[in-house]
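Notes to accompany the following structure.
A single protein chain has been removed from this complex, and every other one stays in its place.
A and B label the chains in the order they appear, each numbered from 1.
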Amino acid sequence: MAKAPDNPLPSHPRYKLIGKDYTTPDLIAKVTGRAKYAEDYRADGMLFAKLLLSPVPHGHVRNIDASEALKMPGVKAILTVDDMPKPADAMTDLGQRIPANPLGERGLTNDPVYQGEPILAVCAVDEYTAAEAIEKIKLDIERLPHVVDPLVSLRPGGANARVEGNVWLRPTAPPGQPAPPPKVTEVKWTDADFAEYKDGKLPMGKATDPEWSYGDVDGGFKNAALVLDETFVTPNTSHQTLETRTAMAYWQNGKVFVHVSTQSTAQTAPAIARWLGLLEPNGQPDLSKVVVISEYTGGGFGSKITSAISAIIPCILSKKVGAPVMMRISREEEHYIGRARPSLHGRVKVGFTKEGKVTAVDMFVVMDNGPYDPQGDANQSGRMLSLMYQPPAMRWRGITVLTNTPPRVSQSQPGGFQGIALMEPILAKASRKLGVDQVAIHRINAPVGKAPIGPPGPNGKRLYVTSAYVQEALDRGVEQFEWEKRKALPKRSGTKARGIGVATSCFVGGSVGFDGLCVIKPDGRIYIQSGIGNLGTASVSDTHRVTAELLGVPWEKCEITWGSTARNLPWSCPSGGSQTTHAHTRAAYAVALDAKDKLTQIAAKDLGGKPEDYEVANERVFRKGGGAGMSLAQAAKRAIELGGIYDGHELPKGINKMTVTSAQALMGQGLLAVARDTMPRDGQTHSYVAGFAEVEVDLETGKYRILDYLAVADVGTIIHPRALGGQVLGRSMLGIGHAIGQKWVYDQHYGLPLAKRFHHNKPPTILDAPEKMQWAALDIPDPETPIGARGIGEPPVGAGCMAILNALSDALGDEIFRRAPVTADMILASLEAGKPATEGLTAHI
Amino acid sequence: MADNQIPETTPRGLSRRDIIKGVIAGGAVSSAGYLFRTSVVGAQSSAPGSVERLITLNVNGQQRRVDVMKQETLATTLRYKLGLTGTKLGCDRSECGACTVLIDDVPHYSCSILTHTTRGKKIQTIEGLAAADGTLHPVQQGVVEQQGFQCAFCMSGFIMATVGYLKVNSNPTRAELAHGISGNLCRCQDYDKILTALMHGAELQRKA
Partner (left out) sequence: MAIIRDIMPAFELYQPANTDDALSLLSRHGKEAWAMAGGLDTFDWLKDRIKRPSVVVDLSQIKELTGVRPMGGGVEIGALTTLTEVVRNPTVKEKFGLLSQAAELVASPQIRNQGTLGGNVSQDARCWYYRGGWKCYRAGGNICFADTPTAINREHAILGADRCVAVNPSDTAPALIALDAQMVIRNAKGERVVNAEDYFIGPGTDIMRMTVLRPGDLLTAIRIPATWAGTHFYFEKIRDRQVWDFPLVNIASAAVFNGDQIERIRIAVNGVAAHPVRLKQVEDAVTGKPRNAATADMAGQLAVQGAEPLRYNGYKVPLMRNLVKRSIRGVEEAKWA
């Protein structure tokens, strides 16, 4: 089992649903405006909350005088950190306690560590009153030293972003146990460490993240024909989901009902329970006390994996005032609490053979982590680099620096993007220095098959991926993009320069171990429960088409239930990290097998013979080769009569507790199929994209246009072509935004952000998109998962960004930029100066 | 803390105190309290150009009587008083276009126009596009057929901007339509498929 069906390539004619476009069940509600997002709800007697944000980047609230505000008619309550639960330990499924980070966020604070951090919330009869009340509050804040630039913090005498220090130390987990909470310490580098700073080279002082390496790094450089040592800085970029993290909550019968925007319906319930301190005696979140409602979510990109901790503010206020409370998050508030991708200052030394094959990589990164929990981007940047370019020897070092800037979290291709961004300019430069074609240098370094990734594990062996067809993606792109033809075109004409670029990118392409749950009812329809968040990537319904496909049921007879934990949903992965398509086609496969088992058993009971004598197709279970059988509707009726395992009265072991509760609620209604994905997988699932771009630069203004972009995805079997295309080009555009404009801007003296509006942070518009955009997918099934589908949310980002920047350097040479985004002013100033003219290392300019 | 340490300060205008007095004089006591606020400067109904709070709006072909504050934007009236939540607030600063509605057939950011300014004008929102029998507007149909958009928070605005643009150019090129709807931001960034879907909608409209 668990081997992919041997599909003919490149399409799968034997599938009726998989690989076909269809109308998703949420689309009519969306186009008619009936789809309701969190802020679209109104409840009787609803009150409104507004936040008072910290005016300082780092401080301590000595006193809050809210007396004038509380005197205002219509002001109902004020919430401060004193009302917020302490950070709670988390429990794993196996009952292991993951200790809470005592320096973690609590939603409100008296010790703000970035400007814009919520200090208190005012609850009033309406937003107008709440806003007036906020202005009547007198804050007495002690101002503490602040720092918004990680390198400034590492300098001798540099300020610390937190009282405890400026660097996260990450203790490694003892064998078989969860890691102890990270600790903040103080690290300062020496003036000597900073000697190269003025030349735009990243200083490399003491690194504190757990270092890793493999292979003979020194030997690799010794044998290299070319060694490049380059500094590059990636941008901090806000997720800027179009829907802010608004939340509304009310309590009924001891339960809190909370309307949120989230990337996971299922997993948000335990997160909210934990944040609210609603725990069972054993420390597990008490899911009987929380109902999460989220039918539609207006974008996440990693910033709403389990919604947001700010969502507990209306929950707690609602309990306090005994009425529903809506907390609409404004766009400016979203800028502060809406999360962002951490930037990496990276320095990477790479050795190449004369053919362009990488011989060794020595990578050093400084992560601007923001003030809260340490992010995985730094380490992941090294892992993804090690996979994408397959260096035979590599060392990775990093340091996680705290700054007084908004909290960071995963953003599409977290860390992977940064790793690709640090490496691609070096590959492009090497291709010019060595006279090797850009595609060829990517091809020669591309992972093939079960390619190794990352550092060796405790057993001394490196992990490897399930599959990789990057060379095939490059070949496809070369053909479709007419690479050779474009390569032959001149690079200069009049006041314009043009260039073409290619970049490859990769990321984790799916997780395993989630549950599927559905009921075949006596009406002959399948009722499929989906705990996946609905962000519009369509995975909330796409993945379940596997169940319909395997049971031979037309899609019109499938009902998908999603959007509220009160609707009996199974344990599902968050719609993030490219997990879902992989994880839930597997869960859907597993649940279809469970349904088939039960159907054939029922048929054998009623019609004689053994279950294996029967097969399921065309809405029937019948004897192989024809003969006796029954419809699914009849089998569902029989399942109810038989009870036991057939209608959910008896449930299998090993499924998640949330799934158990949901299945129990659904029992007795038909044939209940429920299963956890326990299917084997040899390797770590990853997906890949090769991006191709052509740009034209105006040498007199520095402006450039992206004439054409093509992304070729190696993402396994295509489940839903239009949704896949949307993801491939949508995430490509997100990457392109990193290339052409997205950024933060801070005044370092005041530690305050200047760019808080869209026209400051520059998310790309439709007119900034490439004039032509295309996508393709190889449609080669991954061999380690049934159906063969992997996720695609992440890898297009790095390919999109770096294909553009590689095209730019193809047009203009290597002396233009050493950070992203690359904007007209940088290009023009560098062309004037004949060298990179924009400050290389200053953060947030 | 000294003023120069917090550079972001709000000037204390002479009228501040009066404004707050006026506001709290309303004595709002329920969640609908804002409906009953008194005006700020007092009764000046005789002054030319003064406006009343109780007004009639023409929304999606219906005359809707509604009590509107002076500083209220059309987006808030539509969403919170008329229940037309298909119009979204993405930025409330005329930057993202999620709140786009048609006013006399012209696309406007409803977050950035006073409701009072729209008196006597024909307002159309996403809810008013489909026919009474549920038949979708061709642009909506185009989106359905092409599976345009992802999260769809921007979708109402894009559709309204498209419907408005097609009224002045019913047969646009791809580039023309992109310019026509360029006042709308999508963060899922699937602009290519959005444009394909909306172009398809334009085609369906021409055929209809």
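In this text, a contact is a pair of C-beta atoms (placed from the backbone, for glycine too) under 8 Å apart; a residue touches a chain by one contact, two chains touch by 3 or more.
Since this is a predicted model, take the numbers as computed values, not measurements.
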item	value
Hidden-chain contact residue, picked from the options B:117, B:135 or B:170	B:117
Touch residues of chain B, complete complex, unshown partner	3-4, 7-16, 18-19, 22-23, 37, 39-41, 44, 47-51, 69-71, 73, 92-95, 97, 100, 106-109, 112-114, 116-117, 161, 165, 179-183, 185
Residue numbers in chain A that touch the chain omitted from display	50-53, 55, 127-128, 130-132, 134-139, 330, 332-333, 489-490, 493-496, 498, 696, 700-703, 741, 745-750, 752, 754-756, 758-760, 762, 764-768, 823-826, 828-829, 832, 837, 844-845
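One rule holds in what follows: only the chains that are shown with their structure count from here on.
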item	value
Where chain A and chain B are represented by their mean Cα positions, the distance between them in whole Å	31
Residues on chain B engaged by chain A in the complex (per definition of touch)	1, 5-8, 10, 20, 23-24, 27-31, 33-34, 37, 69, 79-80, 83-93, 95-96, 98, 125-127, 129-130, 136, 140, 143-144, 146-147, 149-156, 159, 175, 178-179, 181-182, 184-195
Contacting residues of chain A [partner chain B, same complex]	21, 23-24, 27-28, 30-37, 39-40, 42, 45-48, 55-56, 72-74, 125-126, 128-129, 132, 135-136, 141, 143, 239-244, 296-299, 301, 323, 328, 330-331, 535-538, 722-723, 725-727, 729-734, 737, 750, 752, 757-759, 763-767, 769, 771, 773
